[in-house]
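With one protein chain removed, the remaining protein chains of the complex are shown where they sit.
Letters are used for the chains, namely A and B, taken in the order the chains are written, and counting of residues starts over at 1 for each.
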Amino acid sequence: MKGLRLPLLMLLTFVMAACNRPAPRLEGGVSRTEAWRQETVEQMASVMVQDNGREKPLSVLAAFRLYDIHGRRDLKYSVKDGSDKETKFMLEPTEWLLDVICYPDQAARYPLFRIEHSGVLDALEIQNDGQKLDFVYITYDQAYKAGAKLDDLAKAYFNIEQKLRTTVEEHILELWRDVHAYDRLQRQFGTFHFSVPIADAKLQQAFGTERVTVGTIASHADQFQGLLKREGPEMKGASRDLLAVAEFVAGVIGYDADGFGVFAPTEEGATEWLTIGAAFERVIKGQRGHVVDALTSLQRATSADSILDKERALLQFRDASIAAAGSHYNTVQIERETYYYRASWHYQAIHWFLFAFLIGVVTWLVPRNKTLWWASMGISILALGMLSYDLTLRCLITGHPPIKNLYDTFLFIAAVGVLLLLCTEFVMPRRIALAAAPFVGALLIMFARIYEVSNAADTMDPLVAVLDSNFWLATHVTTINIGYAAALVAAILANVWIVMRVCRLSHPSDVPAKALVRMCYGVTCFGLVFAVVGTILGGVWANDSWGRFWGWDPKENGALMICLGQIALLHARFTGWVRDFGFVVWAGIIGMVTVFSWFHVNQLGIGLHSYGFSAGLRTAVWSCYTVQMGFLIVGTVDVLLRPSPARAAASDKTRPPIPAG
Amino acid sequence: MSTTDTSVDDASAGGSNKGGSNASDPTADKVAGMKSPTEQSSPAPAKSEPSGVMRVLGAFTSQKLAVVLLVVLGLLTWLGTLAQIEGGLWATQREYFESWGLIAELPLSFWGNEFPSIENQWVIKIPLPGAYPVMILLFLNILIGGMMRFKRRARNVGVLITHIGIALLLVAGFVKLEYSYSGALALFESPENGVGVTTRAYESSRFVSFHDYELALLTDKGDTIEERIVPEYDLARARYEMVTLQADALPFSVQVHHFLDNCRPMPKGPMSRSTTPVIASDDGSPAVYLQPLKVDPERSNNSAGAYVRVMVDGEKHAEGIVYGLEMLPRERRRFPFTFEVEGQRYGLDLRKVIYDLPFALRLERFVKRDHPGTMTPADYRSFVKVLGDGPERDVQIYMNTPLRKDDFVVYQTSWGPQINGRPAGGPPWYSVFEVSKNPSDQWPMYACFVIAIGLLIHMLMKLIRFLQSSARTTLTA
Partner (left out) sequence: MKTPASSICLLLLLGACSDKETAEFGPPRQVPKEQRPVEWRTATYERMHVPEMGAQRKNANGQNPGASNAGGAAKNVIANTPAGWEELPAEPRNFKNAVWRIKGEPTTSCYLTIAVGGGVASNLQRWYINQFGKTAAPAVEALPPVEFANRAGRLVEHEGAFSGKPDWAAMIAFYNDGNSVTSLKFTGPKGIVKNNRKQFLSLAKSIRLASRSPNPNAPAIQPGQKMPDNHIPVGQGNGGQGNGATADQPPSPFTASAPEDWQAKPGRRILHHTFGSGSEVYVSQLGGTMKQSLDIWRGEMGMDPMTDVQFKALPKTLFLGDDGVLMDLSGKFRGMTGTEIPDARLLVAARVDGSTITFCKLVGPKTEVDSQRDAFVEFCGSIRRTQ
């Protein structure tokens, strides 16, 4: 399971430790001797396909397929040449997909499926050297050889209740799904690698070749039709070769039936795109035009020998498929989306946030330096701008408000959190929020990227009917997530307070600590408004869609718990039950409640909101709880063990002792 | 509890002093200083004994009570969420949120794994009041402490408005719980040529409860049917003993026994044994008995049944089975157990509670659209004709857009025939609506506006005051 690495990565977020693991070696011959030209890859990226109910660039499809199957953003391997020299290669998703299409033999030998448990290899009887490495990659060829075994095991484990499965069993099921996904992908263009030999002279003349392929049949569809007509409907006198070709045609038509859509529909009003098989069927039935060109150029791309010919044919395919799509090809949308992923503004923002954070840290050392303060602030604002632009692009591409799924919440909460902290810094320039803001921003965007790969589902896929309401997405979903953001920011400030106390950076009665509690209080108040309004708005929405205002659904409960916690905290503060330390602990607990509500409830497998399920998230959630609990426990122990210096150092004698919350 | 009505004043004072930012604010220190002895002194009697009424009032108005109640409610919500994993929503809702008290269970887990093991998981048991009494107390607390006895100052106006909104929200919840009812209405698409299957429901002016039953005594009066209803609640004892039902005007009484929450009728096979009585029939059917089935936590999946015995003058007159299977919209008719007494025909029908609507709905067309190439529904909606007193009206009912009419709200909830979300066997399709009558239907929305306004006023005022105050200068220096 890819998700298992999540906590590790979280801890290592700021340790820029480059992983120097040697790339697995590609065994056997290398068919593709040169790299794909960058220009070809970029051009092919904007081929439009339909997958999961949405038209998207081929590059996006390739990326999410690679995340799904491989669990990484790129594919690395090395090749040993004649002189025993290792050369390393790294493939971008689109390059990898082009290999799957044009060099399936080579692609089948890529180290693709991640195995994290040697027990999986043992179960599949794949040779391995035990638990030496924490993971290895196996190739499709290896998986294919073990296919029968894998199939049997997966079938057996599938019937075991998920809770009762062992790690190895879960891993095998995961592998089975990945292999299955890869298999479906390579079938998509697999028919171009088949051919039927024909000995019949008449047929050879009609097709102009001795081996017919999808391409030859598509380009000779008329001749093929003629041959069939001549034999009559019963084909009593048909030659064996013709029958064989007919069989082949029928096989091709159904071969990729469960693949993604490559060709736009030609009928009026149709929305469902055609697979290659379905398009081929149309051609056989008499459709002509760009589809034929697209099929023949794909045939050339797969069967040509040199990579240059292949690239030329691929580009011809691109032009033909765009021409065939006609008005279905939305140039603006496709270019916007390819740009979105190529520019990847939120990824850029991470670097700037980290930079701003470093400067922010430096300002702690030189407190009086206004220039540095402005530098950090300016860079943070710049990065926030990038992030906002990223979110805006997402809205434009999907046509919906910023949050539609769990992935979006990361980016949105990052933006709100940064904004909130920067505002806090403006109100109270203590340089704590100044450094915290870019830190939070970078952290959350990194989580978003980890989640994107581990979840491996296109983050812009269309919404189910009940969510498809821009009004409610814009009101309820946005407000409640602002509430989440504020609660998390408060928890982070609370943790800073604890760290400062434990590390003796600031005494609780000092101004910085007081200011910190003050910020925490202000952010909580701000969050309360949005949490309460967002929660009630959610109820109002539910009242319009499910017929009840409140149904004690886990997600609703989570939101309610945040509200209750914050209201109780503010009242407890009014009554004097909690003071600074109590406030901080309570805010930390609300942070945990927020994590529970934000994504833990989706993992419970119950209720109406469990559409964000991802096994990897569970680990992330528990990591959050553990880290936060760690802060609270350390803080409490510190307060219990060392309350005296606090009192001794207190300059103001009238100040009462710090209550222990 | 030593805190008395003064706490209200203190609290509002504390609140107005920015929650006791004691670094710079002497009043806040004073407030906190006054409070600190109360922390460990709950059983100790107060020094100056106020009158009993004031004591009770003081307890209800105390902000500390509010804090306790909010925390308890939060705990209940959390445990009630976790309990749903095993117990299902329906049972959990009854146990945690609509009861007066319960023993909550917290199964321990760590990193998502049961602790210490699946077979032997540790469960912490916590006695808690149900959410129902907690919310009643909270309401009283807000009403008295947060509104009536609240210091009416200009700076408190936001808090006051917010409290009014929250109180309204709680009232709406109470009204919903006590005075609303809801059920399902399922209709087939009307046939285009007007010739339908007689048993199917194409048009209806009634809807049936999702899971509550009632036993109806039907008297055949020619053009009308006279109904006498016994709610499921009155039949509770029939689960383990005999319950006798009667009415003054009736020449007979009815005994109900072996009430089963989930069961199915079974023909008595040559060798089958049953734990429940077997009822022979005189119409050529084999003898039948009710086979008890495991009760599904999803309560609407169950079909109840019971045995009935009609007694005239203390003698058994007729005996039969009533079975509550609901088959709408395929079968609109009901099949009661029938008998005759003194020449009058009667029927006994165990059915999901029927509610009548002041208007009728007819389903003209149901349309479902998927995202292309997937099984994910992009939209599904019903084209409905509303038949009532006035002229016929065409409406569309779809996700997020219910029909509101005469205090009833009609929602699109489901459709069929389908198996696991895939269309099966259709068209014609049928559409399932939820109908609910809820007097407080729109109150939460109003409450939402009120609360939003109240909170905004309060928080903005506080922010502005803070920005102008000396505290900020102290803290930012």
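Methods note: contacts are C-beta pairs under 8 Å (C-beta built on N, C-alpha and C of every residue); 3 or more make two chains touch, one makes a residue touch a chain.
None of these values were measured; they are calculated from a predicted model.
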item	value
Residue among B:330, B:385, B:405 or B:465 touching the omitted chain	B:330
Full-complex contact with the absent chain, from A:115, A:221, A:278 or A:298	A:278
Candidate in contact with the missing chain, chosen from B:153, B:237, B:316 or B:369	B:237
In chain B, positions touching the absent partner	1, 42, 55-56, 59-60, 65, 68, 99-101, 129, 133, 136-137, 205-206, 217-231, 234-237, 241-247, 249-250, 264-267, 269-274, 279, 281, 283-286, 288, 291, 296, 301, 303, 320-321, 323, 325-327, 330-338, 345, 347, 349, 354, 356, 370, 373-375, 416-417, 419-420, 422-424
Residue numbers in chain A that touch the chain omitted from display	50, 140, 143-144, 147-148, 150-151, 154-155, 157-158, 173, 176-177, 179-180, 183, 190-191, 194-196, 231, 233-236, 238, 240, 243-244, 246-261, 272-275, 277-278, 281
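In the analysis below, only the chains that are shown with their structure count from here on.
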item	value
Chain centre separation (chain A, chain B; CA means) in Å	38
Contacting residues of chain B [partner chain A, same complex]	7, 10-11, 14-15, 19-23, 29, 31-36, 39, 63-64, 66-67, 70-71, 73-74, 77-78, 80-82, 84-85, 89, 92-93, 96-97, 110-112, 118, 169, 172-173, 176, 182, 370-374, 376-380, 398-402, 409, 411, 413, 434, 436, 441, 444-445, 447-448, 451-452, 455-456, 459, 462-463, 466-467, 471-472, 474-477
Of chain A, residues touching chain B in the complex	50-54, 163-164, 260-261, 271-273, 427-430, 462, 464-466, 468-469, 472, 509, 511, 514-515, 518, 521-522, 525-526, 528-529, 532-533, 536-537, 539-541, 543-554, 557-558, 560-561, 564-565, 567-568, 570-577, 579, 593, 596, 601, 603-607, 618-619, 622, 654-656, 659
